[in-house]
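The excerpt is restricted to a subset of chains, each kept in its original location.
Labels for the chains are A and B, by order of writing; each one numbers its residues from 1.
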């Protein structure tokens, strides 16, 4: 049991570290380090532009999408090298956020299911950040029930004609391409009638509308499709096999291992370390300490769970859905942490404007953004199902819609 | 024993609910949320006409001369409707301070103006971070002039007058604090609006510079009056929080009945059912504690300090719990601006801080229970 690099790993780390030291956009380092949930923009620069420039620079030097094959724009690195890179990239890794969907989900799906010519054409600019991709699965009627989607794809000559609506599409408004899950046969049970495509987001008939979130920001979009045409050669996998294709996409979420989940704890501990309460330093108040300690143990538990997953990865083992625990624990924890940080501020905790509030409203922004963390990428309830079913081997929920043709499944609750 | 509201009081609640359903639909709340107005002036006017602003104000000062139980049922409806008006600062704080400590002239002037909807009042207590404590008050009063800064002041940007807590001594005891009334339209103040968690209820910073002020209550009695005001407001706010909890629970319940996933109502999944059951449990505990607070408030019982703290804690926890899990039941849709869930989430979190934080009231409750046991 050790935290030491092998010789080869140490060498890789040194090379990476030197390159980053020489090339990273240091002017944003401090600001990126201080970003936290709900507060992720740059003050005096467009973060999309800064991110694209950094990604291009990395790609040019062979540091983009490290674990991808070289011919598709990657470096052919081992999983552990990728983790080392993330550790070294540190706060600059925050700039990769807008590429996560493309690199983590769209790229691997393309690699597994696209034609070779398409892979060679589309993957390198995806790796270099010149083209941004998004993922179009969720729909208003679907929610956690992703396979309940209704967006239709109908064959018309060599094309498919798409009509419908997607929702919760991160980055759709600045994306160039997307992978799209559609229903091609509503007369068979729901998982069997789906087909996957990729498409140009600039195609006629695609309309992107930002969703204003509860927090006031807009990280997501609705995307409307009106008679959008996609050539059949942009189909990914067989007709009717879209659900299996999408599972490949979703499985690749595990490639996010090593990327720390945000718990809010480091921010709270730092805050309490300097905060003065009415009757003394917060960190000396026993009630504060009890709360902090319990969160500290959770946060370090998550950190070392992630380390264990990285170790498994470096031995060539497949980390399992155990990693769902990171999201499950961190999601409600960050909400509790933010609530408590405001409690410590007393009545003034209500002030959220950057200029008049504690720490420029860091915890207020966190509180307002937090409810989203318990939903996005799978609700707490779905995460618990995944852990119960895939890790513990418990039975799935009873499925009343399992063998029912999609167009005969119940769609309305009351009335 | 009759540990419930009377039929008349329940009728008043129904009347308030009917009025607010009509005059304060989510659309009206959104108008303020989106910054189209600092508060809902029509609604405020309507509340005055209905007699709701002065329900607990004696008839001789322009009120309905009902009592605090009547005010409690209206508070519950204000919370349920998430009403975007300065009700709590005007009615629970300013009016109660006047009722406790105002001279006859002061009551005549300000309570009448409150009941008729002509004056918005508030309490200027806090000076930045921290909970209610005489120590945190630096704003000074000397020769009838106030100097200092209050922040945050609820509804400070729209208030016509404020009850201000000021330092008039330096003994380190509660007697250092005195209260004053300031006519905010009369000059000597500078008001700055502050962005806050719940835009449907404004917050402000108010700077007093040689500002003329009139004493409210005896010199050195400020802290003792404030403690009573905060206890009363804790009970009244608890009713708002209970109303908000119930509404958030209902929204979640309705969505769970209407929304289908995996071919079933999502309310048929135990994860959702049990989340809603737990929301019901915390809302019920809060309601029961609040009823006890209402009894203590209406009878001016010796139990009020303890009852107020328990109601405050329970109602704060319930509203935060119900508001956040209402979003969770709604899933992604609950996290959109378009759905109303976040309005309750904002209100719940703002209300949790307004009279001092949960931790503060927890500490208070134990102090008060000890005092009772010692007595």
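The working rule: contacts are C-beta pairs under 8 Å (C-beta built on N, C-alpha and C of every residue); 3 or more make two chains touch, one makes a residue touch a chain.
Not measured: the values here are computed from a predicted model.
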item	value
Total copies per chain kind in the whole complex, with one of each drawn here	A x2, B x2
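In the analysis below, only the chains that are shown with their structure count from here on.
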item	value
Rounded Å distance between subunit A and subunit B, as computed from the means of their C-alpha atoms	39
Residues on subunit B engaged by subunit A in the complex (per definition of touch)	125-126, 128-131, 133, 135-136, 151-152, 194-198, 203, 205, 257-265, 267, 269, 271-272, 320, 324, 327-328, 331-339, 341-342, 345-346, 349-350, 352-360
Complex contact set, residues of subunit A against subunit B	138, 140-145, 148, 167-168, 211-216, 277-278, 287, 335, 339, 342-353, 356, 358, 361, 364, 367-368, 371-372, 374-376, 379-381, 384, 397, 399-401, 404, 409-414
